[in-house]
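As you look at this complex, bear in mind that one protein chain is not there, while each of the others sits in place.
The chains carry the letters A, B and C, assigned in the order they are written, with residues numbered from 1 in each.
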Amino acid sequence: MMFASDNAGPAAPELMQAVMAANEGPAMPYGADPLTASVRDRVREIFEAPAAEAFLVATGTAANALALGALVQPWQTVFCHRHAHVEEDECGAPEFYTGGAKLTLLEGDHARIEPQALARALAFTARAGVHNVQKGALSITQATELGAVYSPDQVRALSAIAREHGVPVHMDGTRFSNAVARLGCTPAELTWKAGVDVLCLGASKCGAMAAEAVIFFDAEAARTWEFQLRRKRGGHLFSKMRYVAAQMDRWLTDGLWLELAGRANAAADRLAAGLGEGNLATLMHPVEANALFAALPRSAHQRLHAAGAKYYLWPFDQPLEGPGDEMLTCRLVCNWATTEAEVDAFVNTARG
Amino acid sequence: MMFASDNAGPAAPELMQAVMAANEGPAMPYGADPLTASVRDRVREIFEAPAAEAFLVATGTAANALALGALVQPWQTVFCHRHAHVEEDECGAPEFYTGGAKLTLLEGDHARIEPQALARALAFTARAGVHNVQKGALSITQATELGAVYSPDQVRALSAIAREHGVPVHMDGTRFSNAVARLGCTPAELTWKAGVDVLCLGASKCGAMAAEAVIFFDAEAARTWEFQLRRKRGGHLFSKMRYVAAQMDRWLTDGLWLELAGRANAAADRLAAGLGEGNLATLMHPVEANALFAALPRSAHQRLHAAGAKYYLWPFDQPLEGPGDEMLTCRLVCNWATTEAEVDAFVNTARG
Amino acid sequence: MMFASDNAGPAAPELMQAVMAANEGPAMPYGADPLTASVRDRVREIFEAPAAEAFLVATGTAANALALGALVQPWQTVFCHRHAHVEEDECGAPEFYTGGAKLTLLEGDHARIEPQALARALAFTARAGVHNVQKGALSITQATELGAVYSPDQVRALSAIAREHGVPVHMDGTRFSNAVARLGCTPAELTWKAGVDVLCLGASKCGAMAAEAVIFFDAEAARTWEFQLRRKRGGHLFSKMRYVAAQMDRWLTDGLWLELAGRANAAADRLAAGLGEGNLATLMHPVEANALFAALPRSAHQRLHAAGAKYYLWPFDQPLEGPGDEMLTCRLVCNWATTEAEVDAFVNTARG
Partner (left out) sequence: MMFASDNAGPAAPELMQAVMAANEGPAMPYGADPLTASVRDRVREIFEAPAAEAFLVATGTAANALALGALVQPWQTVFCHRHAHVEEDECGAPEFYTGGAKLTLLEGDHARIEPQALARALAFTARAGVHNVQKGALSITQATELGAVYSPDQVRALSAIAREHGVPVHMDGTRFSNAVARLGCTPAELTWKAGVDVLCLGASKCGAMAAEAVIFFDAEAARTWEFQLRRKRGGHLFSKMRYVAAQMDRWLTDGLWLELAGRANAAADRLAAGLGEGNLATLMHPVEANALFAALPRSAHQRLHAAGAKYYLWPFDQPLEGPGDEMLTCRLVCNWATTEAEVDAFVNTARG
């Protein structure tokens, strides 16, 4: 019963086989290998973006921070949700890679940026003088840290506000596959057609060992040579790139990425349904990707912990031990390998 | 005939099998898995250093830059050889991770730092006032970028000079395994017993897909919690750490690391011997690890290129085409998988 | 009628004379002159802090950013008010000098940090793991950006919370003199006796041309040699330091600093009283230092602008032209040289 993180899941066997297959004889290093070229081609095709460039790295934090570094000057600010991963869970990597830019925190339900909040913040920053941090970029997390997704229309609404102010749009797509699988739209509709300039596309949480692609939809505008220097300078240029590329290449082949994401989403749905029966649990956010945020009675948590279930109380500091049976809130994340049996066991244990 | 880089070689099958074996069910992310713990234990045993801590990253540049960042303040300088990897081939990663420290470049044959050069530079910097960059750390590359190694005595001589000035010692051990395999000494004799504080131990060039360990021999002094924050902030904390750990763990098991390194070294020796026969080639540096730097007649290079041999003229800008048959210098790097047949084919083609 | 900023005021003649007197013959540069030594001695005496060290710079932004750089690591965060100068008006200088630290924004009336807000934020950050920015320092602005002051008790309350978490306390004292003049307490009571570790003491807004002192009350703990390197590296070590020192030295002599501050405060009081008569204006914050934040009818603003009065509508984007006579808010800052006549002219013009 592993619901601590989608990071805790294994890699998909298809990707492992692809890595094995890549381990044949020599290959030129640093991305001058055929698999890396293939990834770029697949990205261009899947995103209907023939001019796109894709650069591989191995962690989501690296992808986000490098992308923001390419978009934002040190004296500018990134507009993001208060609960964005770039704000809360990257130990200041965006600040490091931008050379000390600021993050301006916006409100919005379910960690989705509220358009009015963005508009207000941009209007304020647009008046900035020499004493003030300048407008930099908009960063959207898709799916959000609270398990919601932005529809193409919602992305477009935010991007339009950003464009009015000449501000580029970054999408943290660590769970982009979960969002596409849920929404049923095309990858293009959810990104460049909706105004996104740079997508950090994550496979690590959904079937890869470690593989992320930073995708510039307009590579020319993006000065991607600078990006490559930044990647090297950050220590993120893999010598044996073929092994990272092999994962991403296979993931993007034959719709596997959406299949895996769909499985994780389905597990979350099943879990939500199970916990919802008889009002055992209260959901705190809509279940639109592969994570649930639910309130359960303390006694249920105690049973689950006793049974070895892995997940986090959310926020962390709620006492598992205590006199009453009040509701404690938790985060439950499914991954592509989460089984129905695992979900059912969790529900049954919670139910007691 | 792949001699472009040891990075161009494949991963060793033993490591690939270990990665496959690690892909079983869930595992807690970010290093809270049993394989990461096992790596630490193996490092402690192999280096006879029960207090050592080892932190995994995936590129040599990340390892070096993070380690130097932990040792050196922004207003300090790193003493290294003019031809050190940290100076020449990391696109300023040490400057990035230290927050803008300087590198003071030292001379010495075969890219080995000459002790007198270090002593002079440290004596000069020791007089630094508030206007000047301060002494920071010594960085030793083992094996050197020109294929030589430092003996334990040579390391000790440099470290002693550093210690006189209170300066910590970093070892860039991207090819540390080649050095140990060549010297036949213990890993401890070549590191902490010789005064090294931090070793960046590289497996990526010698059998891994991507695995490097930053080893602090005195973890308490090293404020390793800070190092972990730096690693995360740099985007180098892998969520699915088990796959990096599986490689390093297997590499360090049953002496495999030294066996693989020994194979690469032996291939280099065979290549040197073959090219040396009849004075076909002139060696420019002693062959003490797995790389050769040799001068060959232009005609030999032309035959080799025609036959598809992969390697670099060194420096890059020597014209392969030209009227005469003068000697052009090149770098030839063997890896653990270089075969005798490959070496012999190279020699025979060169000979014409 | 200059109420745009206390920066717009002239320098006090006493300080100008001191600068002239300092311009006699040669003097050793970079602070090795007698006036710089005298400043340190005066600081020690006035603050009853025999171990204090004081370092001179020329702008408040430099003082704050250098001080925070000395207290905070790149992966940490500074706790400050949402409307602190370090957040709003330094173009990211704290981020630059800390190497990319974050600022955690706290609420509180009149730009005074609410102790509960600090306690909550610190408690949250205290649980930070490797993925999160760590607790760094508390920064208190005295007087606040909205013209209020912290009493010694209020400073102590905040410092006590910081200390519980092992977090040092920085005071942005750009208008510290105004606060002391208002409160009537001793400088020590308002700083180290109330838990402040580092004070940035500003004279530039209150009679100097350009002079700020960064005061470390416990110089040994503060590694002030590092501070001096940071100051040099930031380009803030003046060669002809005597001219900066002369200003600060005279300012701190014979209570001149408090006399000048008291004049600015008195002008603000007079202005508040004048505008308050007959409810012409509504004050938005208590007048505790030398600034007012007031709402006046649009017609009054129009008269004032026509008469050449200099001050800012606050926020900037309220339209001076418009159909109705609604209240528009503004900031009015007095300086040591603001005359009663100037104040009265302003009030009379506003009254119409």
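The rule is simple: a residue touches a chain if its C-beta (ideal position, glycine included) is under 8 Å from a C-beta of that chain, and two chains touch if they have at least 3 such contacts.
The shown structure was predicted, so the numbers you read here are calculated from the model rather than taken from an experiment.
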item	value
Touch with the omitted chain, as defined above, among B:D33, B:E95 or B:D172	B:E95
From C:G166, C:G235 or C:G324, residue that would touch the chain that is not displayed	C:G235
Hidden partner interface residues of chain A, rising order	30, 73-75, 99, 130-131, 134, 226, 228-230, 232-233, 237
Touch residues of chain C, complete complex, unshown partner	2, 4-5, 7-11, 13, 16, 19-20, 23-30, 57-63, 65-66, 90-93, 96-97, 204-205, 209-210, 229, 232-240, 243-244, 310, 335, 337
Residues of chain B (touch criterion as defined above) contacting the omitted chain	74-75, 88-92, 95-96, 98-103, 127, 130-133, 316-317
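Keep this in mind: only the chains that are shown with their structure count from here on.
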item	value
CA centroid of chain A to CA centroid of chain B, Å	34
Length of the line joining the C-alpha centres of chain A and chain C, rounded to whole Å	42
Multi-chain contact sites of chain B, meaning residues that touch two or more partners	30, 229, 232-233, 237
